[in-house]
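Of the protein chains in this complex, one is absent; all others appear in place.
For clarity, chains are labelled A, B and C in written order, and residue numbers in each chain start from 1.
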Amino acid sequence: MNTFGQLFRITIFGESHGSAIGVVVDGCPPGITISSEDLLPDLKRRQSGGRGTTPRMEADLPEILSGIHENHTTGAPITIITRNGNHRSSDYDLFRDIPRPGHADYVARIKYAGFADMRGSGHFSGRITWGLVAAGAIAKKIVTQASITASLISAGGLQNIDEAVEKAIAANNSVGGIVECRVANPPIGLGEPFFYSFESALSQLIFSIPAIRGIEFGAGFAATSMTGLVHNDAYTGSGGQTTTNNSGGVNGGITNGNEIVFRIAVKPTSSIGARQDTYNFKEQTATVLHITGRHDACIALRVPVIAEAAAAIVLADLVLIDRSVSGKTHCM
Amino acid sequence: MNTFGQLFRITIFGESHGSAIGVVVDGCPPGITISSEDLLPDLKRRQSGGRGTTPRMEADLPEILSGIHENHTTGAPITIITRNGNHRSSDYDLFRDIPRPGHADYVARIKYAGFADMRGSGHFSGRITWGLVAAGAIAKKIVTQASITASLISAGGLQNIDEAVEKAIAANNSVGGIVECRVANPPIGLGEPFFYSFESALSQLIFSIPAIRGIEFGAGFAATSMTGLVHNDAYTGSGGQTTTNNSGGVNGGITNGNEIVFRIAVKPTSSIGARQDTYNFKEQTATVLHITGRHDACIALRVPVIAEAAAAIVLADLVLIDRSVSGKTHCM
Amino acid sequence: MNTFGQLFRITIFGESHGSAIGVVVDGCPPGITISSEDLLPDLKRRQSGGRGTTPRMEADLPEILSGIHENHTTGAPITIITRNGNHRSSDYDLFRDIPRPGHADYVARIKYAGFADMRGSGHFSGRITWGLVAAGAIAKKIVTQASITASLISAGGLQNIDEAVEKAIAANNSVGGIVECRVANPPIGLGEPFFYSFESALSQLIFSIPAIRGIEFGAGFAATSMTGLVHNDAYTGSGGQTTTNNSGGVNGGITNGNEIVFRIAVKPTSSIGARQDTYNFKEQTATVLHITGRHDACIALRVPVIAEAAAAIVLADLVLIDRSVSGKTHCM
Partner (left out) sequence: MNTFGQLFRITIFGESHGSAIGVVVDGCPPGITISSEDLLPDLKRRQSGGRGTTPRMEADLPEILSGIHENHTTGAPITIITRNGNHRSSDYDLFRDIPRPGHADYVARIKYAGFADMRGSGHFSGRITWGLVAAGAIAKKIVTQASITASLISAGGLQNIDEAVEKAIAANNSVGGIVECRVANPPIGLGEPFFYSFESALSQLIFSIPAIRGIEFGAGFAATSMTGLVHNDAYTGSGGQTTTNNSGGVNGGITNGNEIVFRIAVKPTSSIGARQDTYNFKEQTATVLHITGRHDACIALRVPVIAEAAAAIVLADLVLIDRSVSGKTHCM
């Protein structure tokens, strides 16, 4: 199921070591000003996670195949791809028999009866999020009133992210982290109960990103320790402003106009240099796996720009829906 | 958007003080043995949350309108309703001008231009989950190999749930809680990357339940403090068994056959007896709101059976999809 | 697959001799004035086809279960049902072994492994179109600018419909017919290429109606005998008016503002009183089937109000989509 969205619909395709990866964005209104250059800033943020992420050889430059003409969206589906570089894919043969712990190798083999292209982790690779970021850059042009910003707020349980990452690198190991995303000045009234509430739509998209283990909105899990009197956000003004923001900008699945706040839990990278006990499924014996090559010590470093893209895509979809089916008579 | 699912599709309808609430279940295979009586155990668990939940006057007995004949599903859509009792709905008029903090009153008024039926919180009411539980009871008949069990594991931050609830009752206040759901012996290979991974589908459904603020799988947010060496679940046998289960039974968005584990954060009930500072949107002045009547001191007490239903519905949908599009040649 | 539509979504349920039949309409904007009474005229037209149709004992009065409050749509899903009367269902047992020629008896038995409730033809019954007509009455309130009118223009190949029907009645036989539907003053710009063009959406819905064998737009099949010079509709004014209307108001899958014209072919009723050669699948021998009871001599007589409903539903859905994703800046 590689299509997401109701009106602003994205379809993701590609494998890590295949010919190309990309995205089709369907349902984007016509007349939005955009060019390849507009996609570059977010694509570059995704590409270069800095220390703790593997250096990418690919330029990952976007090529627009359809849907944009004379720097404007046309109303037809927008297709954007980037070519994959050359890879030494033979490294991955080993993982057919000795699947990497924590990785998709094992389930992919069973689900796809051995036919999945798992070179570079194939369609399960984090590389596939490239299309999400490209689509997010377009979505941001639809919800221009909102300001979307995500950042890594902890790694390995520490707020000192550099320290956690260096420690993991030194140990041929990896660490997880928490990414927080905030949307200032969001449109009010976005979200379609019962099953396409703001949180429902966003969490569906967020959990598509590899390595995500949890999501929480506003006070999140901490809300479970609060009383109602503390948790309830008291209204203070006619614009719906509140004293606190424990709801994270969403009530009843619908944005209330206050800042949207959500946090996502990113697990530590599965592929690590340290030796791991595991199982050889062909030989049916215990074994020790030593994964060579370079790996992200902290994939969470790459996630903020993807989280922003996800938020933008969901907001764009919900804006388009709300414009049609709400009782509001204004236009965007 | 009141329809969820790709093949096993449920459509929810109804308002708290309307004529009836219910659900249509479409895409259920024919020949499954089921009757009204089979729905009762889960519906009763939902109805009676015990101390800390409001006593319900309604019997909430299910009436099957279609899709089941001679105690078997027919392949046609299954419709199940229950009638609402008589209510004093005038209580809710107040909340048009003075929306309850933490509740959907404010956003509903804006999104639906004042036309939403907010008596008893209308379509936003927790009562609407009745249809989810009815659909879940059917779904459980499709995924019979799996054993699904959810329970409240903390309330108000305490593992002593009774204590937390009594304290909230005494203070005319409310508390949140954490519900944990475990699926033993799940089918392997369920989940459709990229956008309908197991976690994506389940979290979309879970966040439709009123009052949910977060969800996590396996080690969840705690995984962000772990290293890869600790977090990775080492394989120990040819059935894909692992030493640990930090992934909560899901890798790459696909079930790996180990126990599925997820936890959901339930906020404290918004409606409380204690007085709250808030805003009168008509008079445009600060005011104090005093909500009378009886309210759940801990709505999390009601959530386990709903969480089980959500898990069953998602598993049923994914089983049907997997049977078609995976490379597996077996039938259910 | 009992749900149709992208934003204005209808879900149909029920069997002919089950407890009730009905429809859920989801995605209807709030604030539309409607009551049970508004549904009656179209429901009555559907019920009473006059001579050539079987008299219905049921009052078929609609009961609104949800989504309408104080005579306005609320934005929540609208559920409308009607109860089925008591029926002698034993008549249908015969058709398990000796399926009626031209009917769904045979395929239903195979597809649903013998579990389909085929009493009164079950979910395959023309009775299920009741929900379509109810939903159509709501849809008409969304596309008020358009005037939708359908009529039977031929029966048994004759324009003298009474004559064809009487002849069929006298012979214990049945006849087919052609229904033409015209939409005057439709909104311009409706239809979403590539796969949800106006014709695509409408034909999907029309072919869901039992007994339909064909559909054509504008000049239709006659266009295949024309030259381009004859078929092309020349523009004559700035509103897009044309000299002829061979395109039936649709170009490139999008309404052009001229009158929409389509015709649908309705086959003769399958259930007839005359004896028919057929096969006994249990005994595995040729046999003669004699169907007793009363049957419509010309079901096409009932189709016009259903065709109108289908047109209204599709127009409503396309209006809502177009409002969001087109480049138009006006609101409805």
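Here is the rule we use: contacts are C-beta pairs under 8 Å (C-beta built on N, C-alpha and C of every residue); 3 or more make two chains touch, one makes a residue touch a chain.
Just so we're clear, the structure is a prediction, and the values are computed from it rather than from any experiment.
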item	value
Of C:26, C:60 or C:199, the one touching the omitted chain in the full complex	C:199
Identified contact with the non-displayed chain, of C:32, C:272 or C:307	C:272
Contacting the left-out chain in the complete assembly, out of A:46, A:100, A:123 or A:182	A:123
Which residue of C:18, C:136 or C:176 touches the chain not shown here	C:176
Interface with the unshown chain - residue positions in chain B	6-7, 27-31, 75, 320-321, 323-327, 329-331
Positions on chain C contacted by the hidden chain, ascending	1-4, 6, 12, 99-104, 106-108, 110-115, 123-124, 128, 154-157, 168, 171, 173-178, 188-189, 191-197, 199-201, 203-208, 210, 212-221, 223-238, 240, 242-243, 246-248, 251-256, 265-272, 274, 276-279, 281, 284, 286, 300, 321-322, 326-329
Touching residues (missing chain, whole complex) on chain A	1-3, 9, 11-15, 18-22, 24, 26-27, 30-31, 63-67, 69, 72-79, 81, 111-117, 122-123
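Please note the rule applied: only the chains that are shown with their structure count from here on.
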item	value
Chain with minimal offset from the mean of all protein Cα atoms	B
Inter-chain centre distance, chain A versus chain B - centres from mean C-alpha coordinates, in Å	25
Separation of mean Cα positions, chain C and chain A [Å, integer]	43
Centre-of-Cα separation between chain C and chain B, whole angstrom	36
Contacts with 2+ other chains: residues of chain C	27, 30-31, 75
